[in-house]
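Every protein chain except one is present and positioned as in the full complex.
Let's look at chain A:
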Amino acid sequence: MNLLRTLRRPDWIDELHGLLLLGTVLTGAGGVAAVIATLAGQPIEVEVATETALRPDALTGAPAGVVLGDSLVLDVTDPTAAQLGWALLATLPRFVLITATLALLWRAIGRARRTDPFRSGLAASLRSLGILLIGGGLFAWVAEVVARFGLSATVDVGGTYTTLDLTVPAVWLFLGITLLAVGEIVRRGQEMRADLDGVV
């Protein structure tokens, strides 16, 4: 009966809290596994410009109208320390940011769930998280771009290569502004609650 009631009227804050914990654990574990795999000698993928790495006629047997793309992914099977450093810089900031965000959100939602959402520090937590996502997201994106640029320079196939995907910082910015807006909604709710508390 309890299960049926739970399925019919789920506590969405509770569901979100559980999902955030799962996300934090999985992302954290994924990040640690990625770092260990990189340090243990897993081949590092390096993107380089096709035009400097291959001759124009390198692709054989392709039907008419099919050509090589702008970039080519190489596997570095025996990476140097510098390549390991660049590879970690290319992935680690994003993992750290996502894990930290999920963990902080999990803590804030948990506190709001246990106590009164309009009395806990939920608004301040969401505001801090929004700022973290905007600032941290931009930093992680720049670090990744620089790291991929640096990594491509280490493979010596004639030049450097990186892609400036502007949708990545745009997504971080959107998520950050969303959290700031939700934080503002909660803050206004807290003000209304404080007003109502004084009404007889």
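In the analysis below, contacts are C-beta pairs under 8 Å (C-beta built on N, C-alpha and C of every residue); 3 or more make two chains touch, one makes a residue touch a chain; residues count from 1.
Rule of thumb we're sticking to: contacts and distances are computed from a predicted model.
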If you had to name the missing chain as UniProt does, which of "Putative transcriptional regulator", "thioredoxin-dependent peroxiredoxin", "ABC transporter" or "2Fe-2S iron-sulfur cluster-binding protein" would it be? "Putative transcriptional regulator"
Mind listing the chain A residues that contact the chain we can't see here? 195, 198-200
